[in-house]
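Following this message is one structure expressed as structure tokens.
Removed from the display is one protein chain of the complex; every other protein chain stays in position.
Every chain is named by a letter (A, B and C) in the order it is written, and numbering of its residues begins at 1.
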Amino acid sequence: MSVQTTITVTVQLFAGAREAAGRGTLDVVLSDNGTIGQLRRALSEQHPQLAALAPHLMFAIDTRYADDHTAVAEHAQVAAIPPVSGG
Amino acid sequence: MSVQTTITVTVQLFAGAREAAGRGTLDVVLSDNGTIGQLRRALSEQHPQLAALAPHLMFAIDTRYADDHTAVAEHAQVAAIPPVSGG
Amino acid sequence: MIRLNHEPIDPAELCESVRSARAGGTVLFLGTVRELTGSVRTEFLEYEAYQEMAEKMLADLESQARQRWPIVECAIVHRLGRLEPKTVCVAVAVSTPHRADAFEAARWLIDTLKQNVPIWKKEHGDRGAAHWVHPGTC
Partner (left out) sequence: MIRLNHEPIDPAELCESVRSARAGGTVLFLGTVRELTGSVRTEFLEYEAYQEMAEKMLADLESQARQRWPIVECAIVHRLGRLEPKTVCVAVAVSTPHRADAFEAARWLIDTLKQNVPIWKKEHGDRGAAHWVHPGTC
């Protein structure tokens, strides 16, 4: 019998992502040693109201942009970043 | 016997040209139907204190830059323009 | 100097904060909330930021610009909150010994800021419609 270890990551949400979720953070469960790519899929599956936006999100870990191959640690500061439009 | 008709042109002077001449205008005598090129030479000959600067001067007629082929009329507003350095 | 808050942007203060007797050229860029985008009228914009990350990125933009150009002083300011048309929403000021560098650095700073920094704006139209603006529309 294999035991799948999971972690729970709290994702900060901004702009359209925050409005779609109706709140500023969401918890996402993913396998230990999970990546941003897995987080993106898990976010869609566990929070369907974000499924349409998920492919367009960037993610940041500890205030730096991270790509889909970046590993996610449990206590990292993770943020979902819709396309920016400052200025 | 041929009669050479001449005109007298008053040339406004600016910046280094004004300082070299010690005054704001100079009169230059040149042949009727003279050009800016002839004015440039006449200015050097008749006012040797401007001889060193003359090759570097631009000239304006009635507030527009004129080249050496441009004809000079007697009552035109002629100005000698050293290399500019605004700004 | 970087600043990201709800306070009005003062162009004169920015100019004086970067001007210097060592800098012959100063360039100030001001971004202004437009009233019309095509034929669509804007009632107001609402700006929001991921404050912590945006401040770090603005400071990093300043560092990068200082490495690329001989900058004497540099200021990057972005305003947040509800802004009506004709309000200044963003400003970049750069001073350099010679003007070409000030133009290039200011242009690079505002272009890069708009591409990368986590700041968003929501456009509220005059018929109650509202949407998050996508990149490249302004």
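Everything below uses one rule, namely that contacts are C-beta pairs under 8 Å (C-beta built on N, C-alpha and C of every residue); 3 or more make two chains touch, one makes a residue touch a chain.
A quick note: this is a predicted structure, and the numbers were derived from the prediction, not measured.
Colleague: With touch defined as in the header, list the contact partners of the absent chain among those displayed.
Modeller: Per the contact definition above, the missing chain touches B, C.
Colleague: Tell me, which residues in chain B touch the chain that this view leaves out?
Modeller: Those residues of chain B that touch the unshown chain are 12, 14-16, 60, 63-65, 79, 81-87.
Colleague: Kindly note down the residues of chain C that lie in touch with the hidden chain.
Modeller: Residue positions of chain C that touch the missing chain: 10-12, 15-16, 19-36, 85-86, 88, 95, 97-99, 102-103, 106-107, 110, 138.
Keep this in mind: only the chains that are shown with their structure count from here on.
Colleague: What chain pair has the highest count of contacting C-beta pairs?
Modeller: Per chain pair, the contact count peaks at A-C.
Colleague: Can you check how far apart chain B and chain C are, centre to centre, with Cα atoms defining each centre and the answer in Å?
Modeller: Inter-chain centre distance comes to 51 Å.
Colleague: Compute the distance, rounded to whole Å, between the mean C-alpha positions of chain A and chain C.
Modeller: It comes to 28 Å between the two C-alpha centres.
Colleague: Take the average of all CA coordinates in chain A, do the same for chain B, and state the distance between these two points in whole angstrom.
Modeller: 76
Colleague: Using the touch definition from the top, which residues of chain A touch two or more other chains?
Modeller: Touching at least two other chains: none.
Colleague: What are the residues of chain C that contact at least two other chains?
Modeller: none
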